[in-house]
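Notes follow the structure.
Shown here: the complex without one of its protein chains, the others still in place.
Chains: A, B, C and D, in written order; residue numbering restarts at 1 for each.
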Amino acid sequence: MCFTQNFWSLLISGLADGFLYALIALGYTLVYGVLQLINFAHSEVFMSGGFAGYFVLQATLGSHTTSGWGSVGYVALGIAAGAAGGGVVAFLLERVAYRPLRRRKAPRLAFLISAIGASYFLYNIAGKEFGHNALEIPAPFTNLPWFSIFGAPVQAYYVVIAIAAISMLLLVDRVVSSTKLGKGIRAVAQDAETASLMGVNINRIISQTFVLGGLLGGAAGFLFGLNAGVVYTMGFTPALKAFTAAVLGGIGNVRGAMLGGLVLGIAENLPMGCVQTAWRDVIAYGILAIVLLFRPTGILGERLGRAA
Amino acid sequence: MSDPLELTEIPERTVTSAALPPDQRTPWHKVVHNDDVRRLFACVIGGFVLALMTGPEGDGINMLSGVDGALRFPHLGICLALTVGLWVLITVRHRFGERARTASARVSALPARLLPNAKFRGLALVALLALAIVYPAHLNGYWQSVLVQQVGIYVLLAIGLNVVVGYAGLLDLGYIAFFAIGAYSDAFWTGALPIHPPANLNPFWVIPIAIATAMLAGVILGVPTLRLRGDYLAIVTLGFGEIIQIVAINLQGVTGGAIGTGTIRHFALHVLGINYVWGLDPLPYYYLLLVFVVLALFAFHSLEHSRIGRAWAAIREDEIAAEASGINVLKYKVMAFAIGASTSGFAGTLVASQIRFFEPGDFTVQLSILILVLVIFGGMGSLPGAVVGAAVLEWLPQYLHVHPLFGFQQQDLYIYFGAILILMMIFRPEGLIPSRRRRIELGLAEHGIGTADAMTAGASPSEPAGLP
Amino acid sequence: MSLLQLVDLEVRYGAIPALRGVNLSVETGEIVTLLGANGAGKTTTLRTISGLQHPASGRVLFEGRAIGDVAPHDVLALGVGHVPEGRRIFPQMSVLENLEMGAYRRRGNLREDVEHVFSLFPVLGQRRRQEGGTLSGGEQQMLAIGRALMSHPRLLLLDEPSMGLAPLVVKAIFEIIARIRSQGTTILLVEQNATQALQLADRGYVLENGEIVMSGAATDLLGDPRIRAAYLGETAAH
Amino acid sequence: MTSAAPLADGLPATSPEADLLVEVEKLTLRFGGLTSLSQVSLTQRRGEILSVIGPNGAGKTSLFNCLTGVYTPQEGRIVFHRRDGRDISVVGVRPHRVNRFGIARTFQTSRLFNALTTFENVKIGVESRSRTGPLGAILHLPHTRREERAANARVRELLEFVGLTHRAATLASSLPYGDRRRLEIARALGTGPELLLLDEPAAGTNPAEKGDLVDLIRRVNRDRGVSVLLIEHDMGLVMSLAERIVVLNFGQVIATGSPAEIQQNPAVIEAYLGAPEAPAEGAGDVAESGEGA
Partner (left out) sequence: TAATHHAATKTYTIAYEGPLSGGNQQLGLNMAYSVQLAIQQANAGKTFGKLPFKLAYKAADDQGSATQSPTTAQSLIGDKSVIAVVGPAFSGATKAAEPLYHAAHLATVSPSATLPALADSGWNNFFRVVADDDAQGPADALYAAKKLHVKSVFAVDDASAYAVGLVDAFAKRAKQLGIKVTHQEAPGTTQCQAGNGNVQQYGALATDIVSSKANAVFYGGYYCDFALLAKAVRAAGFTGYLMSDDGSLDPHYVAQAGAAIADGTYLSCACTNLGNTPAAKAFSTGFRKLAGFPVGTYSAEAYDATNTVIAVLKKLGARATRPAVVAGLHKVIYTGLTKVVHFQPDGNIAGSSVYEYQVKGGKIVELGMVSKLVK
């Protein structure tokens, strides 16, 4: 009974969450694929996207918002700025916190610690520089229901997320499965040394992978900030959830990340008719644990190679 | 010999100038590949970052006011001077510093040469213990409190987690959950929770019960999840940590919820005519803690060098080979997990008893990560490392904060903390005081043998190689 | 000028020397084989040539250029193909994708090259869509060689192509190697299987503990009693 | 290198039923769509050296993995008849339990504990049979110390046996290739097996080392009474050691018999050996026909 009660509304918010998770999860999955490394600082890449979007929109439009087609341009500009910000931070992150370690073939735990360090550093310095209050990104649309599906109100924000996410996800899927960059990424993921014997510049591929993940993470950061504002701690929870989603779908697997994001988003939302909001994360982690126990490589299995 | 410049047609060449014969000049746009120049570049950027780190707080109203304030002349100048000065030092050392290097190597090798000497080691340990007993009594209340709540507790937590991460190679990101379980056990048995215990216990006997409870929780969590691979274990334990916190918040009728517990009774001992109550004064708690830390150190040291420690080492390196050699991998993992959990549980009990109150907000994921950082900073798998790492990282910020000369803003602490972690991993990944085995593993990993941690363990035998 | 020349090459793993002063040369069009016991340093030699390992001292000259510190992807671009020890197929790429990876640094139409590889190894043609990881050992070896050929190497480094393969497959592989040379690719072949390697090669070197202890025409080596004793197992098994 | 005479000497010729060691019956193992073993049946007698040969990918290593509990076959039965009379079904049992029953193995690519010394590597095998628990280890109880002394003695004895005494303190990672193979065998013997599974122990060793290896395997079998199941591509080595040979192809048993029989078997020649020839030469010097595996 309680499951069917608000089924459509919950499904819609689940999908919106899921798309956001998927965008972030892709960053984890790509980096995991090539480095077998959980990029703990991806949450800060996400945050940087939020701030970049905020600053660029402030600098160009101030607190004016646009309407009609202008608002499409507004959101597109924000996404582009967020993606750029995320990409730049991801690139720097790889240069500073990972590459020196890779050069000396540090064990994975060292990468993990370095990542945690980078995460601490980045979000705290963001707090110091940009203040500890959430900054509002003025949205070019209202928060009132736009139209409804099966009686469930849909807000413009959800539509924005869905369109932006689907197009970006399709793009990345194409990049990874059929471009040269994608082939390089997959080759490095499967056997980096041999890839270098094939003429793949490993360092460059890794950089590009980080940037690719950063672009998506940053764009997600802007999309998230468009509703919730941007603040230095904004990355933590969404990123943790997205990481869960990546593992759920099969980490290192591009389509797995997308699927995992959607599954997690929906799975978190649907039972909300039955249980208190506060139990939401328990459900999310519970599902993760159960999936891992019965299917230890996630829903679609691991490895970037399978992404084709 | 043909013109070396022909090679520049190939993009992204990594020829270093050192590899070329001296008569071949490097084109200008390749200059950054020169190690000195690259380091200078890094140092200049470091200077800017340092300026940001030490600069004024931004206000979130005027965009980038903090950045603006930080990058003004005198401040930026000082920071740049510092980092460029560092570059000069490094460069001089690299170019002319053969002598300096050997000298410093000799100094840093000193402890290593002395330590294997059993007599020296014994003496040093006795001296340290004496110091640990006598010195704190001369500190003021604040430092005593720091010694218990910051240093002591975290030392205990770190040596416990060291068993899990350092010995068995299991990445546990939910370690603080067991701390919470210990603390709630204490609160429960002393009647500080909304639900009441079946029997009223002498508050000292709570300790073994809390330890056993935490251990049991470790086993219950461990048996299903320790079959999982390294990274998955990390995320599942992370989730477990979150779940414990959420449950503690939500089950208001059981735990008191977000408001926290009632007033917990201090430890008290009433046996054989001894009547002692631990009070508000931190010092008695310090000694209790010291006893447990010393016991734990002794126990874990023995374990490390027993067949159990060897089994852990084997599992860490190659789980499949360990299983094929008759080692019950799951059993040993659960054992490590349970030992770590019970240590964490005891720490929780002690904190609960001393402060007499706690709330679910005290058990954040960040705390689990912090303890992990202490272990790794000190040197994974090394008991002295865990002790020193925890002591230094917990004590130093307090010191810097209080000391008039530094008195840096507490709110900037984690910025420095993050920077230290990155620099540490780049320049000394084995930690402050590395264990012998760990150093070997890292060395092997650097030469492409093994991965130096069990994070990939459990992968299929035909798993292709990762990075070179 | 030799196509490849190693001059006083020294390579270390940490403090342990793996190669100590190796001098070796390969002329265009030759098959040169490098023999030696396990751990003699054969793989290390090949890895150093292709840039996976860097020399502690000494020089690697390819067509006269020093390439000792050049990264592997750039060595490949110079015309060195490497079939690594243990095949190292990309396990989750199809046969076709593996071949395409071989031509990663090249632009343009790969059809012809792919067809050429399939003509050398008809089995691969039948399995072009199969994932590399599910091929049998012999097929993987063929794929590894075919993949290296895709970059049009002038020098092909082959590291123990017969390792762990059934006798029948070994035979086929050696035939292919002969054909590849006849099509104009110079080959440096590392082998345990000394008899067959020497029967195929023009010249040979023998490596022991990181040093060249013997070299000469393949036929001479094949006849040398010391070689027969140590590497051809004449007196080995009772 | 003489003809491969079956080495049945020293074994009492009781009825084959009585001294069966392993019975594998209709074993089928699938990975997704790929069947790597199908309906494989074979038996090994106690004290026997049995060899499994076959082209690459035939399923030899998979068979080992089933026998040691690494993989659980979808169908079939594996029964292990222990010396003490207990019959144990191996299917679905975890690898460490299988090892405890008395089946030890080495790996196709050696898996040593590289950061540990040679001595410690063997000790880990030996100690997997000790009883000391955490309390004993912490408190240094007398029986703990007794056990430790006994273990050390046994490790020394095993190192002597495989000829690695002089390498006891060396890190496993810095051992030469041949020594790594011996160390793996010593570690496996340390667990006190009745059956030892060797997966291509001679792969990548030179003829001289091969000779030593043949000798070692024979001593393991004769002096220690350990039955050996051997995967090897080197026909010379197989022919000189094995009493019987099982040939796998595409996951199926295509032939079983004495070395002499196998060498004449047309199916085996077709699938694996190539045209018949004297087995005297080293590996590979055979065959004149056909396609790859």
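Throughout what follows, a contact is a pair of C-beta atoms (placed from the backbone, for glycine too) under 8 Å apart; a residue touches a chain by one contact, two chains touch by 3 or more.
What you see is a predicted model; the values in this text were computed from it and never measured.
Student: Which displayed chains does the hidden chain touch?
Tutor: Its contacts among the visible chains are A, B.
Student: Pick from B:D186, B:E242 or B:E304: which residue touches the chain that isn't shown?
Tutor: Considering the complete complex, B:E242 is the one touching the chain left out.
Student: Sort through A:A22, A:V45, A:A195 or A:M272 and give me the one touching the missing partner chain.
Tutor: Here the residue in touch with the unshown chain is A:M272.
Student: Quick one: say which of B:M53, B:V351 or B:M424 touches the chain that got left out.
Tutor: Considering all chains, including the one not shown, the answer is B:V351.
Student: Across the whole complex, list the residues on subunit B that are touched by the chain not included here.
Tutor: Within subunit B, the residues touching the omitted chain are 57-61, 65, 140-142, 144-146, 149-150, 242, 245-246, 249-250, 252, 257-260, 280, 282, 351, 354-359, 361-362, 364-365, 401-402, 409-411, 413-414.
Student: Kindly note down the residues of subunit A that lie in touch with the hidden chain.
Tutor: Subunit A touches the chain not shown through residues 5-6, 9-10, 13-14, 16-17, 20, 127, 131-134, 136, 139, 142-145, 153, 155, 157, 224, 227-229, 231, 233-234, 236-238, 241, 265, 268-269, 272-273, 276-278, 280-281.
Basically, only the chains that are shown with their structure count from here on.
Student: Could you put a whole-Å number on the gap between the CA centroids of subunit A and subunit B?
Tutor: 28
Student: Taking each chain's centre as its mean C-alpha position, how far apart are subunit C and subunit D in Å?
Tutor: 31
Student: For subunit D, what residues touch not just one other chain but two or more?
Tutor: Answer for subunit D, listing residues that touch two or more other chains: there are none.
Student: Touching at least two other chains at once: which residues of subunit A meet that condition?
Tutor: Residues 190-191, 193, 196, 201-202 of subunit A touch two or more partner chains.
Student: Name, in rising order, each residue of subunit A that touches subunit C in their complex.
Tutor: It is residues 180, 183-184, 186-187, 190-191, 193-202, 303, 305-306, 308 of subunit A that touch subunit C.
Student: State the interface residues of subunit C toward subunit D in the complex, per the touch definition above.
Tutor: 16, 37-39, 123, 134-139, 142, 160, 162-172, 192-193, 195-196, 230-233, 236-238
Student: Going by the contact rule at the top, pick out the subunit A residues touching subunit B in the complex.
Tutor: Touching subunit B: residues 32, 35-36, 38, 55, 58-59, 96-97, 100-102, 104-114, 116-122, 124-125, 128-133, 135, 190-193, 196, 201-204, 240, 243-244, 247, 251, 276, 278-279, 281-282, 284-286, 288-289, 292-293, 296 of subunit A.
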